[in-house]
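Apart from one protein chain that is not included, each protein chain of the complex appears where it belongs.
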Amino acid sequence: MSVLVVGGGIAGIQASLDLAESGVKVYLVEKLPVIGGRMSQLDKTFPTNDCAMCILSPKLNEVARHENIEIINNADVVALEGSAGNFKVKIRKRPLYVDREKCTGCGVCATLCPVNAVDEYNEGMNFRSAIFLRYPQAVPKVFAIDKSKCIGCGICYNACVAKAVDYNQKEEIVELNVSSIILAPGGRLFDAKKRGEYGYGIYKNVITSIQFERLLSATGPFEGHVYRSDGKVPKRIAIIQCVGSRDEKTNPYCSSVCCTYATKHAILAKEHIPDVEVHIFAMDVRTFGKGFEEYANRAKKEYGVIYHKARVANIMEKKDGNLLIKYEKDGHSYEEEFDLVVLSIGFEANEELRKYSEIFGIDLNEFGFVLTDSFAPIETSKPGIFVAGVASEPRDIPESVAMASASAAKASEFATERSFAKKEEFPPERNVIGEAPRIGVFVCHCGVNIASTVDVVELAEFAKTLENVVFADHVLFACSADTQEKIKRAINDYELNRIVVAACTPRTHEPLFKRTLMEVGLNPYLFEFVNIREQCSWVHTDRARATEKAKALLSAGVAKAKLLEPLQFVEVEVVKKALIIGGGLAGMVSALELAKQGIESYIVEKESELGGNLRHIYYTIDGKNPQEFLKRLIKEVESNPKIKVFKSSVVESVEGFVGNYKSKIKTPNGVEEVRHGAVIVATGAREYKPKEFNYGHPKVITQVELEERIAKGEVPNSVLMIQCVGSRNEERPYCSRICCQVAIKNALKIKELNPDAEVFVLFRDMRTYGFLEKYYEKASKQGVVFVHYTPENPPKVNVNGEEVEVEFYDEILGENLIAKPELVVLSAATVPNEDNEITSKLLKVPLDANGFFLEAHPKLRPVDFSTEGIFLAGIAHSPRLIPETISLSLASVSRAMTLLSKDKLVMDANKAEVTKERCDACGICVKACPVNAIEIVEFKTRTGVELKASVKKAVCLGCGICSASCPKGAIVVKGFTFDQIKSAVDNLLEVVV
Amino acid sequence: MENPYVPYKAQITEVKDEVKGARPIKTFRIKLVDRDRFDYKSGQGCLVSVFGRGESWFTIANSPTRPDLEFSVLKTGKVTAKLHEMKPGDIVGIRGPLGRAFPLEDWKGMNIVTIGGGIGQTPLRSIYQYVIDKEKDYGDLMIIYGARTSRDLVYKDELFKLIEDGYNVQLSIDNPEKDWKYFVGFVPDNVKRLKPNPKDTIAITCGPPIMIKITLNVLRELGFREDQIYTTLERRMKCGLGKCGKCRIESYYVCKDGPVFNYAELSAMLEKV
Amino acid sequence: MNEIEKIKDALKSSNAEKIVAFVRKESEPREVLKVLSPNEVDKISFSPLSLNNPAKLLMQINGKVAVVAKGCDSMAIRQLIKEGKLKRENLFIVGISCKGVVDYRKLAKFVNLSEVNDVELNGNDLVLKLKNGEKRIPFLEVVDENCLYCGHPTPVIYDVLIGEPREGKRDFSDIEQFERLSREERWNYWISQFERCIRCHACRSVCPLCYCEECMVDPSNLAVSPMSTPEEKASYPRILGKTVNARDNTIYHLLRVLHHAGRCVGCGECERACPMELPLRMLERKLEKVVVEIFGYDLNEDIPFFSKLDIVGD
Amino acid sequence: MKIVTFACNWCSYAGADLAGVSRLKYPEDVRIVRVMCSGMVNPAWILRAFRQGADGVVITGCHPGDCHYMVGNYYAKKRYLLLKELMKFVGFEDERLKLLWASASEGKKFAEEMDSFKKLIEQLGEQKQLRWTP
Partner (left out) sequence: MIYEGEFLKDAISKLLADGYRVFAPSRVGDFHVFREISSAEEADFNYILPRNSAKVAVFPQNEILIEYGDWIERVPMEEKRIAIVGVRACDAKAIKLLDKHFLEGFVDPYYKSRREKLLTIAIACNNALINCFCQSLGINPRKPEADVVVSEIDGRVFVSADTEIGKSFLQGFNLRNENEEELEIKKRFESEELKMREIRVDVEKLKKSFDSPYWKEVAINCKSCGVCTYLCPTCFCFDIYDEGEKRGVRIRTWDSCQFPLHTLESSSHNPRAEKWQRLRNRFYDKFYYTLRKGNYYCVGCGRCIDFCPAGIDIVNAISEVR
């Protein structure tokens, strides 16, 4: 059976890929003609400033190529019948007026179309044609006619060589049987016009954050240059937060992402316009995610971004287009002039959710988002239908991606059959050994991206003069589908056996071209990428010199290509079991989910009982009972035949590699050896034991301790809570994310049990993100007093015998106050586990600067490690709440399933290899290898036995440390051999400028 | 030759695939540019020069009675790999003729048996072409030739044509193959089977060392004297002029004093080859 | 019992199948390494003219072998054991606490070598037993300069030790002095040295650590095996041509020395073998200085220099 | 001027890409060779580059601790220091060899460092010390 994924944004994409990779057939329904969602509009992503398109585009292509994914674009679900495991859905496919099979994506139609329509992708800041592709890297790369704009002139119809334009295309209804559904339609952005006082839509230089994002983007309206409406480069930019969020009149909840993206916008503005001044106006700076606080600190310290803890009252436009901003800060009013205002608009529930709630029969919450449960954050109210991404609450990309993976795990519970692409799909590989290199070169214009700086025509001509090049051509977009066909044709027509593409960075499109090679029976490793965009046309201006450099780069690429060899993928058998380190919430959720997917697992818990931190949580902010939940979980885990729990045990050693580990577990009953294919790290974290504020005094306790007391019925009469204890300081620069929520949870509980109790909260920024904001509101309304403090002027806790008093500065009153509460409660940081370092060494996986585990990529691979086969679950990743922990744990299962569902794993072939004839078995490489992938082995020869180095292919990462260590070049990394690089270097130097 | 290190400019006029696969062989036909072909005799070689890569020795594969120069190249190293990439019209350098030829003049009136294996057929081709072109000067001609598989046979078309024309051509391959009409087995076995008569006969054998060794024994058993048996030797060669010392065996420079030797000469050497 | 008798006794007690030791050359007072059978033990000789390092010779010999080793020789043997090229259990090492060896070329300046019958170290003097009479030369004047900086005069690995252990030292004063020269002076000095190099590769051939069968600087048109493809051969590392010029020679020597980082045992064979008397040890010692001073690595450590990751230098 | 830059696939190459995405400018003389890890850069390649006429060579890699392969950049640093010290010792203009840590997000740093390296090399002039001439 198959799964229906509704929505082709990053959440839908990730869910589809996880499902497809674990062998489940996926129908991906997207309402627009192309997938990519909101992320495709982003320029960079926080907190690494990775180029959004660079990391998204490989995923888009993967979706487009995956044999288990069928994209149904320009379509909506119109009806649903049946129940979990057996749904019948009706999908309406709206006409594209272009034949998907015939369109090559060449774009000639769009250049000829006489219509100028507003470009939604660029948020209305420029125009597109009526026949259009939303953005250049879009998938599927098929043009579509916007019938509402089309004047029916017939130019495109006549221009299309492929005869793809079809004005008579009709709507189609498709019926599908699916076993489960993932709802990921994303969110809608707030309409800034609703906040009339900011003048959006009236003042020309007030723009929204998504418009600013497009301005910043290299593919935006001004190719990455930031201009105002009048073409001036702004020198003073104001960014106004909470536009359409935390606002009683519009949306009372917090949109969670705006503070960090505003920080990003500020940094990027500084990078684009070095002398620009950027002010951010926010009530609280909510940079609570992993690495976000550090990001904001960098913005302040390195980029000089100015944050105002202020509320903007209104904006007035001056005659010159500049804007006067009136704002309130510390009880005073100010007015300041800026030349550009960016409104950080928030998320709203997608308008389609109403429709889906009807069609699918699922419940929505008070804000119109999909209703979920704290202990089942992925499930909707209807079994078999799951939710991912912004559909259930505003969230950022990594959270959405994790949730998408989690939903994939849940959805695949219902998909009983799994199918994998068969190798025979590709034609048999042509044997090129012994053939002289016959190289085909394709030089890409990349529209104007390359062609405007590098003379691509001359470059293609130059390529023809290079040795072994038998074919060279230049193409508008090397990555387009028609170029792929062109490459294939050239390979066949000219008997090419090596392909060189001179285009953008290999980090994006290399897999695409490799696959193209495979489709015509050429080994994918006979491909070489030459980067003439990011590392040539984009960084140079002098056309002649840039062209010369491109020639050198191309000549080096061709020289390397000459020496490329066909390589075979490395295949490894998979042991379909998992080792889970840590038996807390994350570990147990992971194990149970794995069991549901039919995978056995071993939980290793160092304590004598399961449960971890959850054992100390007695109530949730939304009134659920975690202890009951925990009991149920433990019972399920301990009675599940597919789960084996080792309590009071530690993992002693982990040997092997992805798909094939052998580990020793030290248990009270001796050492047990287990074999498994994957590892999930769910070691958790713990509450910080404060050193500050006289902690240790009986009246100074932490939030966890307070909760324990309240649970026992000891409700205090007056409490003063201090936030950010041990977080956001020099030692621990990160935000612990959960403490604001815990403080409010406990405050509300105290108020509930003892309405007369006095509760003070001293805070720096209240970070009650998402729907938590409503509890913040509630607490305020119930009389909890929130007082802001700054790190420069922190509260003092003075101990006087049994008594404590707290001295703090009140900004509004402008004076120091003294409180004598019954209890001082410290919202202590969440800190990494002490033994993280041991685990990190054991598994050879890295920790981040704060001591939490470091994922492979903070944006799109939140639960993977860069070492394949090892995954990350729960708060070992970073501090988070129960639903987030569950989501992250399910995500790790989903990621693990992409591997454990397979019998065999196919790995990249760029591994080290020993040329035995040259090896002297000196062992220098053996000792140098960071993953112990090399061993000295006896080889039988005709004359006896010889010792030689030998590489364990499945372990080898292909880093090449060995190859540089070998004094005779006997060990090389395939694809980066001694001579390939040497040859490239030689040729790089031979072209004379 | 004024400066024997400086090659003549030559142009490839034809390239023929003889054997494909991992160890391919191609035959090149070349024409000297700006001058006539130099005089040479069967068994002599030339050094083909590819600037940037170096020079390689090839025995001239066609008879001086035929036009142009031909040589067959097994792809093994840098120069040969480059040659394999070349096409008609490309320029190479050529130095020659080099080395000692077969004493074909002395063999007039004798029967000729050529026994070849693999690419070792090259010098033998030059001989049989010569003998065929000057048929009346010589006695019977027998061409014995074999390779590992039918795909590894070089000059196939020419040999099949000779069979059609009634020449005594005895082909063999090592292992049975479908549609193979000729002998199956090693070349020396084929010689043993065919039993060429040693009387007034010169046997010339060329091929892999092990084949030559066994063939030699077979010929001796059949009654051939050492001075009736000729072969060509292979050594690393650089200058082709008997100067650089690489191809030296004792005081002989294979490039200059060879590559043609008869077995009487070889067995007189201390260093066994 | 004198030194040589002690050595012979030790060798006799070894039960080895072969003996690697020095034997006096007939025509000159030089000692040459030979592989002897146990019954030839009496042929052996040992003196301050026993210059060479036997470690490389040991690699050629199978079975149990007894060897006479000076401090630096034992360093080389230990290094080769570490690198898996020798097996400790196959070796019987007669270690000799070394007082330094003679620089043969220096000695030739003091005396007509053909007159010398025997040499012997007596106190601070080298006593030359001549065909007619005796000659004493202060040892310091003929000692191999390399021995002046010796870090390991006492063998670091042995079965029998002959002579009293003596302390080594770590002295880079000569290197430091050279480093103080201006860049131009340094370059001019080295280029005039490398200019002379004839790339006979004797330095590499005698070096106990240069045991690679094929070297990075060898040419590439080299057959690996009958089955190897042309591409494989063509991909053989080739950094330099065969031409001998100062620049390529510089690269050759730098690259060779780089491969010895944290490995060079300081036996001085390279310099001894060099017919053009290039100061090769200076390069090796500079590298040793870097390894010791910047990285804080000690050659006696079991872990190879490169694999020791807590040292990354500054 | 010719500057050969070895860039590790994970950080520095991405950093160089970022410089491009950000449209930062640096000299055309800088030519990048992609390697998997800075730890893969063989000193022989560097010497070869100088022999073939490179005026400068830059090895770029992930910041210490950031290596995709955990320790590759430590190896790179060791090899770099050894080679650099040796080059300095023989009087080679060792400034021509540079080690640069540049992460995937340091496009700006990459461009700036390349710019200043080019300026330094320009001051030194053409590299003749190891360049091969017949």
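Letters A, B, C and D name the chains as they come in the text, with residue numbers starting at 1 for each one.
Everything below uses one rule, namely that a residue touches a chain if its C-beta (ideal position, glycine included) is under 8 Å from a C-beta of that chain, and two chains touch if they have at least 3 such contacts.
Because the structure is predicted, anything quoted here is derived from the model rather than measured.
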{"item": "Contact residue for the chain not shown (choose from B:P64, B:G146 or B:G242)", "value": "B:G242"}
{"item": "Of B:R53, B:R66 or B:R220, the residue in touch with the unshown chain", "value": "B:R53"}
{"item": "Absent-chain contact - pick from C:P165, C:P275 or C:G296", "value": "C:P275"}
{"item": "Interface residues of chain C (partner: the chain not displayed)", "value": "25-28, 30-35, 52, 56-57, 60, 105-106, 108-109, 112-114, 196, 198-202, 204-206, 218-219, 221-226, 228, 233, 241-245, 269, 272-273, 275-277"}
{"item": "Where the unshown chain meets chain B, residue by residue", "value": "1-7, 9, 51-55, 76-77, 80, 91, 93, 209, 234-236, 238-239, 241-246, 248-251, 256, 270-271, 273"}
{"item": "In chain D, positions touching the absent partner", "value": "132, 134"}
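In the analysis below, only the chains that are shown with their structure count from here on.
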{"item": "Separation of chain A from chain B, taking each centre as the mean of its C-alpha atoms, in whole Å", "value": "66"}
{"item": "Chain centre separation in whole Å, for chain C relative to chain B (CA means)", "value": "50"}
{"item": "Where chain A touches two or more other chains at once, by residue number", "value": "433-434, 928, 965, 969, 978, 982"}
{"item": "In chain C, residues with contacts to at least two other chains", "value": "216, 220, 229-231, 234, 237, 239, 306"}
{"item": "Chain B partner contacts - residues on chain A that touch it in the complex", "value": "433-437, 467-468"}
{"item": "Residues of chain C defined as touching chain D within the complex", "value": "175, 178-179, 183-191, 216, 237, 239-241, 243, 245, 247-248, 250-251, 254-255, 257-258, 261, 283, 286-287, 290-291, 294-295, 305-306, 309, 312-313"}
{"item": "List of chain A residues in touch with chain C within their complex", "value": "433-434, 563, 565, 915, 917-918, 920-924, 927-928, 936, 947, 965, 967-969, 972, 977-980, 982"}
